[in-house]
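Heads up, one of the protein chains got dropped from this complex, but the rest are sitting where they should.
A and B label the chains in the order they appear, each numbered from 1.
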Amino acid sequence: MKPTKILLYILLIGASFTFLYPFYWMILASLTPESLLGDLNILPLEITFKNYQIMFSKIPILRSLLNSTIVATCSTLGVVVFGSMVGYALAKSNFRGRNLLFFIIVFTMTLPFQITLIPNYILMVKFRWVDTFAALIMPALNSAFAIIMFRQVFKGIPDDLIDAARVDGCGELRIIFQVLWPNIIPTIITVAIITFMSSWNDVLWPLIVIRDEKLMTMPQLVTLFAVGGRADAQLGVKLASAVLLALPIIITYSIFQKHFIRSMASSGLKG
Amino acid sequence: MRYCRLFFILLAVWTLFSCGRDKGDSALEYWSSNNIGEITFSQQIVDQWNLSQDGLELKYQPIPEGQSSEEIILAAVVGKTTPDIYSNMWQGSVEFYAKSNVLVPLDTLDGFMEFIRDRCDSLTIREITSSDGHIYQVPWKINPFMTIYNRDYMDGLELDSLPQTYSSYLNAAEKFKKDLSGDGYVDQWFGNTSVKLVWYQRLFNFYTLYIAASDGLPLIKDNRAYFNNEYAIEVFRFLQEIYKQNYFSKEQQAAGQDPFLGGRIATKFTGPWEIEYLERYKPEEFNYDFYPVIVPDDHEGPIYTYCDPKSVVIFSTSSDPQQAFEFIKTMVDEAGDLLFIQMTKQLPRRQGLDTLNAYTSFFDENPRLRVFAEQAKYVRGIENCEVITEVFDVITQEYEACVLYNMKEPEEAIADAEKAVNVILGSNK
Partner (left out) sequence: MLSYFLVSPYLVHLLLFISFPVIFSVVLTFHKWNIISEMQFVGVDNYIRIFHDRLFWKALLNTVTFLLIHIPLQILIALLLAYFLDQKIFLKGFFRATFFMPVVISGVVVTMVWQQLYGLDSGLINKLLVGIGLGKVPWLTDKNVAMISIAIMATWKNVGLYVILFLVGLQSVPRRYYEAADVEGANQWQKFRFITLPAINPTIFMVTILSTIGGFNLFIEPYIMTGGGPLNSTLSAMLYIYKHAFEYYHMGYSATLGIFFAFIIMMVVVVQKYTIEKDD
């Protein structure tokens, strides 16, 4: 091998190391007793599950896992379904205000959420949705990004397909879900993955509208656990919660790697 | 499509379900914190009350676990789901709620004034009286701050007496400072206090020392900053010196194991709760004890300290404040307080704690707490100020600049803090 090739490999492996080591350390540290944490470097010193035991007894982390899953799934479902509907209408039907609506949708994407944060909180209070799943899911059911993606892909579908379905007596909704969806699976996957991930990782909004521990999302719970005093300043325990937070994503990611990467890439290109 | 419609229907139904809670019957409701000891205590007191009453049962519930209890109460106030009685309100928060007409002025209730004069001394009463002349809280419990020290380390320094004054403390710190691992960096410090920039962390270092130095002067008086005095300056200078000489580490405590338990520090400012924590996690041969917080060299007389006071309040949404007050009285009478201290190991805020006959046997069994009970004679809480959070944030800024980073002299820092606080108080009219 050419020396430059060797150098290349060294650089890449070095880079990989820096990307992987923090996670490796985090997992290792969560399995190390508190007193030995200061001496931890690369090799395991002593393996203990005590940190995990303590964490499980202090915070309802599995519950929050369930919460996050419910919220993210519902949001994703809503976004995919509603996004398809609106995207389809924008792509294929001609109605008054169509262009205006599209323009508004694009505009809202540029609107920083800082403006809407507090009034949305007030809305949640007025609707009595504070400390309910509704506060987390309702505002997340529509996504301008999803609408734009769906509109784009629907525009590429030939009208004949749709006309044929109409002749067969399909209602518009059936057309979208039964006829068109099978043809745009990659887009659906892309939108689903991105929506799911951004819902899962969102911390700021849950911090504002959810106070009851039993309803918190996983990243929210771990954040409060890390920043607050419930962990009795035990670092190992905090890291245990972080590991648990990262685990579902790492597992899903390992399985669906290709899809993840392709989705993010194609979304970036269209964005 | 059928599924779509089903989805919408489910959504609508579920929305209705999550729309608020029913206030239902008008039985009184009492919330406590979710500290295990307090939960057990509250349950017992509530049961006692219900047995002795004929009417509607008093409902009890510990506050749901979540973010800070302040946030939960605020959310309850906003959502109009407040209980009648709440027992864990920090004294500093009371004014914020009182000013918004969310709390019942207790002095308008029958029997309150005699009750409060019996429970508290005049200084405390003045402290808890709001700026409009009413009293909105019943002082409930305190956790006085003292200095904890590692007995073995302290003995090892062979000092004449415990370092009570600034100079003796600094000298001891110099002796104790060490670089054990020989890597050129200190890894053994005399003490530690939080360097976190959250506003309430100043309560545990600056404010505690300020109260001790000034014998309990307030920070704010007549809606203007009152702390631009020699005491605040001395406190800043003392702490500044500590960080300058690296007697305390600047690292945030979150990054690592508890330094006191790990033997990396010899002292710390803390309260009675530390006892239970240490007993639970300490290694085999670990000896510790408490003494009052550090004061300036020329200080005379008893040493005051900050006590992190919590009060009981009645929300104005209550249907029967008088009845609520009767219940509160059973919580904090002599028997109630004794039960409280037995179950939670926290001190009730009543005068004469260490002299009451009923309590002596308890303190005999728990000698460590006796030190705190004696300290309880000389405690101060916090003033009534709606914007106390911002005030402490400002102090924190100056604290950071002067004490931690040595960028200002204490005189300048305190003066700047005074200016900024006056701006805040002024714009809060």
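Everything below uses one rule, namely that a residue touches a chain if its C-beta (ideal position, glycine included) is under 8 Å from a C-beta of that chain, and two chains touch if they have at least 3 such contacts.
Note that the structure is predicted; figures quoted are calculated from it, not measured.
**Student:** What chains on display are touched by the one that is not shown?
**Tutor:** Over the full assembly, the chain not pictured touches A, B.
**Student:** Quick one: which of A:N99, A:Q178 or A:Q257 touches the chain that's been left out?
**Tutor:** The missing chain is touched by A:Q257.
**Student:** Looking at the full complex, which residue from A:F56, A:F82, A:F133 or A:W181 touches the chain that isn't shown here?
**Tutor:** Of the listed residues, the one touching the omitted chain is A:F82.
**Student:** Provide the residue numbers of chain B that touch the chain removed from this figure.
**Tutor:** With respect to the unshown chain, the touching residues of chain B are 74, 77-78, 96-97, 99-102, 183, 185, 187, 196-199, 249-252, 254-256, 387, 389-390, 397, 400-401, 404-405, 407, 427.
**Student:** By the contact criterion defined above, which parts of chain A meet the unshown chain? Give residue numbers in ascending order.
**Tutor:** Its contact residues with the unshown chain are 5, 8-9, 11-12, 15-16, 18-20, 22-23, 25-26, 29, 37-38, 41, 78, 82, 85-86, 88-90, 93, 95, 98, 101, 104-105, 108, 110-120, 122-123, 138-139, 141-142, 147, 172, 197, 200-201, 203-204, 208, 219, 222-223, 226-227, 235, 238-239, 242-243, 245-246, 249-250, 253, 257, 260-261, 264-265, 268-269, 271.
Going forward, only the chains that are shown with their structure count from here on.
**Student:** For chain A and chain B, let me know how many angstrom lie between their CA-based centres, rounded off.
**Tutor:** Averaging C-alpha atoms per chain gives centres 39 Å apart.
**Student:** Using the touch rule from the top, collect the residues of chain A that touch chain B in their complex.
**Tutor:** Going by the criterion above, the answer is residues 34-35, 37-38, 81, 125, 127-134, 138, 171, 173-174, 177, 207, 210-214, 216, 224, 226, 228, 232-235, 238.
**Student:** In their complex, what parts of chain B are in touch with chain A?
**Tutor:** It is residues 1, 4, 7, 14-15, 18-20, 64-68, 71-72, 75, 78-79, 253-258, 262, 277, 281 of chain B that touch chain A.
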